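Removed: one protein chain of the complex. Kept in place: all other protein chains.
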Amino acid sequence: MRHYGTLLAGSAVVLATMTAPSFAEDKTVSMIQCGDAIAETYPDLIKKWEAANPGFKVNVEIVGWAQCQDKITTLAAAGTPVGLAYVGSRTLKQFADSDLIVPIPMTDEEKAGYYPHIVETVTFQDQAWGIPVAFSTKALFWNKALFEKAGLDPNKPPATWAELLSDAKTIKEKTGVPGYGLPAKTMDNTMHQFLHYVYTNDGTVIDAEGKITLDSPQNLEALEFIKSLVPVSEDGPSAYDQDDMIKLFSDAKVAMIEGGPWVRNQVSKDIQWGVAPLPVGPKAKGPGTLLITDSLAVFKGTGVEDQAIDLAKLLTNPENQFLYEKTHGLTPLRPVAGVDGLVSEDPSWKPFLDGIAFGGPEPLFLDYKGFQNAMIDMVQSVVTGNAEPAAALTKAAGAIDQYK
Amino acid sequence: MTGSRGATLFALALLLPAIVYILIIVAYPLVDTFTLSFTDASLRKTVKWVGWANYQKIFGGDFATIIVRTFVWTFFSVAIKMIIGTCGAVLLNALVPGRALFRVLTLPPWIVPMAIGIFMWGWMYNGQFGMISGVLQNVGLLDRPLAWLAYGGTAFWATIITDVWIGVPLVTLYLLAAIQSIPKDLYEAAWTDGAGRFYRFRRITLPLIVPALVTMSMLSLIATFNSFDIIWILTQGGPNGQTTTMIIDTYKTAIGSYKYGEGAARAVMICLFLSVFCFFYFRVVSKISTGEAK
Partner (left out) sequence: MSSGRPMIDRYRWYEYVAIYCGMALFLTFVLAPFVEGFLVSLKPLTHLFSSPYRFWPDDGSFDAYFTMWQSVPLLGRYIVNSLLISTVATIAVLILVVPAAYAFARFRFPGAGALLGAFLAVNMFSGAVLLIPLYRLMRSMGLLNTYFAMIVPGVAFLIPSAIWLLRTYMLRIPRELDEAAWVDGASRFYILRRIILPIAGPGILVVALATFIGAYAQQFIFALTFNSKSEYMPLAVGLFAFFGKERVVWNELMAASFVGIAPVMVGFIFLQRYLVAGLTAGAVKQ
């Protein structure tokens, strides 16, 4: 029997070493920032805040984009939420509905400070659930050299879908280079790309009462337009996302792409490019673009919610926020004094700022992942030729109803 | 010494640590999953009992397609692994100069962290910058870039090929060991009778490695059925859901969309299907085991 005892003791040791005690952290405001590194302006601001709030420490963790949203959600779902986190504003409705985040008190004056439509992207049931911290609008980039090579006017970007399609066709025929870069990979930006066409053709996905309005003539035109773009786009759109598009555009392998202001900094120096407002569809009543915000959300159950809100407000006040936007090349959230200087310094900002007033949001869905997957499926089924636009649209409209 | 009471107690004592470990780390979460599958567990803090609703929901969707796809994917992956593995083992068994080097060169896909291998394949499949499309264009088999992960058909096969690539070294090695443990005198007798190389392969090698093939294919089957990283990293189940297998579907539901209840129900379905597999697995294996005990 002694031997059995040895064996059991051995396994007990193994098991015991597995349960190392966890140590409690007191009064730490934990924060997750998505990206590669902490924002340049944050460490000083955090030090300042810690000095003003004795007894509290801020612990910032940097998580790469690929895992960031899932990680934040997993932490919250497991009951160990992070104090303050950087999230896509589209997730706020689900977080709020699941009672995972707290509302952010926002005065009318604070709200009035932002560009139009921005506060709406974080509002749900008349309360703000996050503080906008990053913002983008979309515009069309075109390669002037390829336009010229195809015999097109290099300084005249397409203004309508019809022009876009005919320009792309001409370029493809004359130069052999795909005229347009169409991303349709299994990624969120495939849905974003579709929304570009929805908002430039006076379409909507869901109305103010929460009725699904996806299956409309406007959106059918949008989806049919995507189908018509496939032959003049790069081979196999469903293998490429928007980041790949930037690389292809940079290598003159596609002549036009649609993207955010960050594209300007990533395009190779060898490319002569221009940037213009998104071309509009036949039913457009005016210009349109997709407006996406990311927010700082304050999670419930950390015991430091008030401190987290206070910190978030400091990080995003008009002065600090603009500095952050400038260093990161983001579209300004507020029409502060410095914005005019931005355009005169770099005219390529213009289409992005002009678009704000006409922007439509990422639709707020309770199950935004479910919604997003249904939209991606719809686009991919059309792009790969597995379904006709009308059928795909009706199917998706039916599917997303359960996610709202 | 077998069969007595003392022996039984001793055996159980030997097994106890492993049993306890599995109970805690696998069985307990499994029960948790099973319970979850009857609830509407999600990000919400309140959890409601919903009975069979999650299961009804599964069969309302395109679950049947996913099941069929999973079986087809698994079948081809395992079958190709076995065929390539057998060829590789036979080649490695040949007494030619350089075979020790060849054997070493077979191993890397098995040894590298899977994620790294998969990222390399991601590059291979890239239409614009990748090797396969590039080389095929250079030699004139393709007239324009082909993005292998862009189309349902090619993506389906591309994920299978990568799964095969990761599994082949172990299968090859295992079958090589099986071939090498075949008594030499069998071959010599056949050789003396004038049997050719191919005849000896068909009549001696192949029948004698069947048990190893069965074992390996069954083990491989379970692993392949649950193969997650490859499809997730390469296509995330796309395009248009055409590489979505049961495990991808479960992960998408449970972790991707935070529907833990529904996801758990799907996980239970996977276990159910695999149990059926395993039932046959043990039938076959026990048949072979009784044969080999002599």
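In order of appearance the chains are A and B, and numbering begins at 1 in each one.
Keep this in mind: a residue touches a chain if its C-beta (ideal position, glycine included) is under 8 Å from a C-beta of that chain, and two chains touch if they have at least 3 such contacts.
Since this is a predicted model, take the numbers as computed values, not measurements.
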Sole residue of A:Gln127, A:Ser268, A:Thr327 or A:Gln402 that reaches the chain not shown, by the stated touch rule: A:Ser268
Residues in chain B touching the chain absent from view: 1-3, 6-8, 10-12, 14-15, 17-19, 21-22, 24-26, 28-30, 32-33, 36, 84, 87-88, 91, 94-96, 100, 102-117, 119-121, 123-124, 128-131, 133-135, 137-138, 145, 165, 168-170, 173-174, 176-178, 180-182, 187-188, 191, 197, 208-209, 211-212, 219, 222-223, 226, 228-229, 247, 250-251, 254-255, 260, 263-264, 267, 270-271, 274-275, 278, 282, 286, 292-293
Touch list for chain A against the chain that is not drawn: 3, 6-7, 10-11, 14, 17-22, 35-36, 61, 63-68, 71, 74, 77-80, 243, 247-248, 250-251, 253, 262, 266, 268
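By our rule, only the chains that are shown with their structure count from here on.
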Chain centre separation in whole Å, for chain B relative to chain A (CA means): 36
Footprint of chain A on chain B - complex, ascending: 9-10, 13-14, 16-17, 20-21, 42-45, 125-128, 144-152, 235-241, 252, 255-260
Residue ranges of chain A touching chain B (in the complex, touch as defined): 4, 7-8, 10-11, 14-15, 70, 73-74, 76-77, 94-95, 97-100, 184-186, 234-240, 248, 251, 253, 367, 369-370, 373, 376-377, 380-381, 383-384, 386
